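Omission of a single protein chain aside, the complex is shown with its protein chains in their original locations.
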Amino acid sequence: MTNPLSPQALDLSEAVVGGNAGAYCYELGRRLQPIVRSLTGPGVRQTLEILQAELPDLTAHSVESGSRAFDWTVPDEWTIRDAYIETAAGERIVDFRDNPLHVVGYSEPVDTWLDLSDLQQYLYSRPDMPEAIPYVTSYYRRRWGFCLRDAQRRDLAPGKYRVVIDSSLAPGQLDYGELILPGRSRDEVFLSTYICHPNMANNELSGPVVTTALARWLMSQDDRHYTYRIVFVPETIGSLVYLSRNLDILRSRVVAGFNVTCIGDERTYSFLPSRAGDTVSDRVARHVLQHLAPDHRRYTWLDRGSDERQYCAPGIDLPIATIMRSKYGEYPEYHTSMDDFGPVVTADGLGGGFRAVQRAIAILERDCVPQVTCLGEPQLGKRDLYPDLSCRGSAGQVRGMMNMISYCDGTRSLLQIAELIDEPFEMLFDLLQPLIEARLIRILGWDVASGSE
Amino acid sequence: MTNPLSPQALDLSEAVVGGNAGAYCYELGRRLQPIVRSLTGPGVRQTLEILQAELPDLTAHSVESGSRAFDWTVPDEWTIRDAYIETAAGERIVDFRDNPLHVVGYSEPVDTWLDLSDLQQYLYSRPDMPEAIPYVTSYYRRRWGFCLRDAQRRDLAPGKYRVVIDSSLAPGQLDYGELILPGRSRDEVFLSTYICHPNMANNELSGPVVTTALARWLMSQDDRHYTYRIVFVPETIGSLVYLSRNLDILRSRVVAGFNVTCIGDERTYSFLPSRAGDTVSDRVARHVLQHLAPDHRRYTWLDRGSDERQYCAPGIDLPIATIMRSKYGEYPEYHTSMDDFGPVVTADGLGGGFRAVQRAIAILERDCVPQVTCLGEPQLGKRDLYPDLSCRGSAGQVRGMMNMISYCDGTRSLLQIAELIDEPFEMLFDLLQPLIEARLIRILGWDVASGSE
Partner (left out) sequence: MTNPLSPQALDLSEAVVGGNAGAYCYELGRRLQPIVRSLTGPGVRQTLEILQAELPDLTAHSVESGSRAFDWTVPDEWTIRDAYIETAAGERIVDFRDNPLHVVGYSEPVDTWLDLSDLQQYLYSRPDMPEAIPYVTSYYRRRWGFCLRDAQRRDLAPGKYRVVIDSSLAPGQLDYGELILPGRSRDEVFLSTYICHPNMANNELSGPVVTTALARWLMSQDDRHYTYRIVFVPETIGSLVYLSRNLDILRSRVVAGFNVTCIGDERTYSFLPSRAGDTVSDRVARHVLQHLAPDHRRYTWLDRGSDERQYCAPGIDLPIATIMRSKYGEYPEYHTSMDDFGPVVTADGLGGGFRAVQRAIAILERDCVPQVTCLGEPQLGKRDLYPDLSCRGSAGQVRGMMNMISYCDGTRSLLQIAELIDEPFEMLFDLLQPLIEARLIRILGWDVASGSE
């Protein structure tokens, strides 16, 4: 029943990830960007290999095409080798090698000549964003298609075009990565992120790179209280596969967790709650964002759209909340080639996202139920914890400490007290230490999230 | 455990009331208008006879004058044959035959000559509405009086006037009508309306005519789940008499109900809650009005003024809420001769009121507790229930369905889900049907209002 991560033991610096978490995430994201990812296929495996170099204990898992995951079936594996549109003059005017977004994800193979008028039904563009290549997939119905800038599409000359997609859709496997970082407790904090989108920066790569940095930070902590379960999965089918294979253990052990997505730009912070809305994950995330970014955006469960749809589904009901920067669907570059490093995702943006989730995890590790050991207010003056001269103004200096003490009644956790008096958890945690040392406060229980003090 | 009114069985059309409920109500109201109604007397019986022609199973009941009803006593029966004010020249300047409002309700007989100055204390008019004849009654204290336009009153020449009221107040009876429409369940939905006011249109006739249309609609439904208990009573003393004679059965069987009054104009919709405020009747009524007329007026229990005062009194506590158009006391023509068909009450106004209560009843019949049958989100795509091409915009099309499914966890009724996601119950009920057919949703219980699933 000791402090699982004492304030000394819990190192919130970013030294463990090379001195600056944002720069680390940015560099890793740039390395992952060229890989041609989809729901399945060699791109997912290449991505996991790069992550394993960062996280040696990350294990790769796979399930065969056709495997069931609740109501779903793992689709055939998709391999894409080449894809282009060529003019009669032999010029490749749309080429998958320039940008993997040019081909509709999961396109079946094709090699044919089409008149422009016939070709149009296979083309996808965004008239409202004429310079952006849109991101389109068709995982569960066979079709093919090309995505291109609308400006280019409008300039296509009438005539014949050759369309080539050299892909295969065949039984294979779905891959995902899993990292378990054991703590003193079997109770788990769960982090999930996805690795199934091509090169987009905020809505894809920010998730795995910030999660990798968080994992490296957690690995560097000697004295974790919770066990951390961290997964890199293809979205939806990957989380369903993972859930269906680990449901009992997840339901019995996971006490908190976060879905890590869209966490790399600088424009805002966002919060999306679990289905229940009031789990410890929700409360911790709200508290962190309230003090880190009071003007952050709060979404509701009705705005959901990522793997919380599975993790919080009826009968599964894991306590998974989401801390984001600009949420999917809510920024103009979303699901286009313009969601890129540099203009959208930055080292500062990624670093801010990293620190938000890190603070949430630190609160989970540090929350406790404090109780004042004396009746009446403690006399801080005789212990040099209180200004001894009663004059106008000085009383304000210890207002936060006295407010905290006044609620240390053994019925509230420090996070609940921080919520009540509207002060940052971290400040109260620091104020608590000298009071514990002075034996004015005792800790009735750590491990508040687990409910097993 | 089957759907009490399957979507096929529950016919919400207005064919059953002649194709247009509003027109039906308007015509019936015009036929009832000339009858000289009061708390008791031949007018109430004539009214019930006309209603029995529409509702053959409506039974007329009576209790004797002097009967006790809780703290009240049924007053003597009042019969009014003639009432007028005549000038010395023999001109009838105020004549009950022109408008029954001209005589104060329950006036005792009189035949005398009075100077204008002496007459004034027996006259009632509305200086603020000089062209309106006010509605005044004195049921429990013997007096007599005339009501007239204030414009006319101001023009009365000094001199003698003959006042004649040919009425009798004598032991007789109090009449009311009761219609029981049995359903598969003994649990009851209770509708009450009153038939004790003279010819006013919104505050009187709209109530019984809309209730009659609702009863005809319910009679046409083969497969009612609930039993419907529908009463036409004089206000206050009539509801007290009905309660005192049926209290045990009402308290043990009534699971929901509505007081039907002031439901015929087009100016607004209004809601007045039960005393408890959160019964299923309140929740259904709020939901219907929120979607039918988002700008409707919400009153509180402190604004009450009709028979909910009895039905929700301490120790009685029936779950009775009130859906209105313009509430009694809240529109300028209230309790005057200007509350008339045409200027105030219209076919469209009556039809809107009919449909509001009809929708409330349909929700009571159809509410259920749905539960998704699979873990994780169901895959709607493979069942052609979901767009299979993931591109911007298409996800929005099934947002309502996915939101509903996400809350089908077996702990909430469909009405609660509709409230949570702020969508109309009817839309969700329709979305639910293909999911039930696809066996993605099962119904844990119907009969939510009764609490006996």
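For clarity, chains are labelled A and B in written order, and residue numbers in each chain start from 1.
Quick note on the criterion: a contact is a pair of C-beta atoms (placed from the backbone, for glycine too) under 8 Å apart; a residue touches a chain by one contact, two chains touch by 3 or more.
Computed from a prediction, not measured in an experiment: that's the story for all the values here.
Which of B:56, B:90, B:294 or B:314 touches the hidden chain is settled by the complete complex: it is B:314. Note on the undisplayed chain: of the listed residues A:218, A:408 or A:428, the one touching it is A:408.
Across B:243, B:284 or B:323, the residue that sits in touch with the chain not pictured is B:243.
Looking at subunit A, the residues touching the absent chain are 371-372, 374-379, 381-382, 388-392, 395, 399, 402-403, 406-410, 421, 440. Residues 69-73, 124, 126, 134, 136-141, 143, 236, 239-240, 243-244, 247, 275, 301-302, 304-305, 309-310, 312-316, 335 are the ones on subunit B that touch the missing chain.
Keep this in mind: only the chains that are shown with their structure count from here on.
Subunit A and subunit B, compared by their mean Cα positions, are separated by 54 Å.
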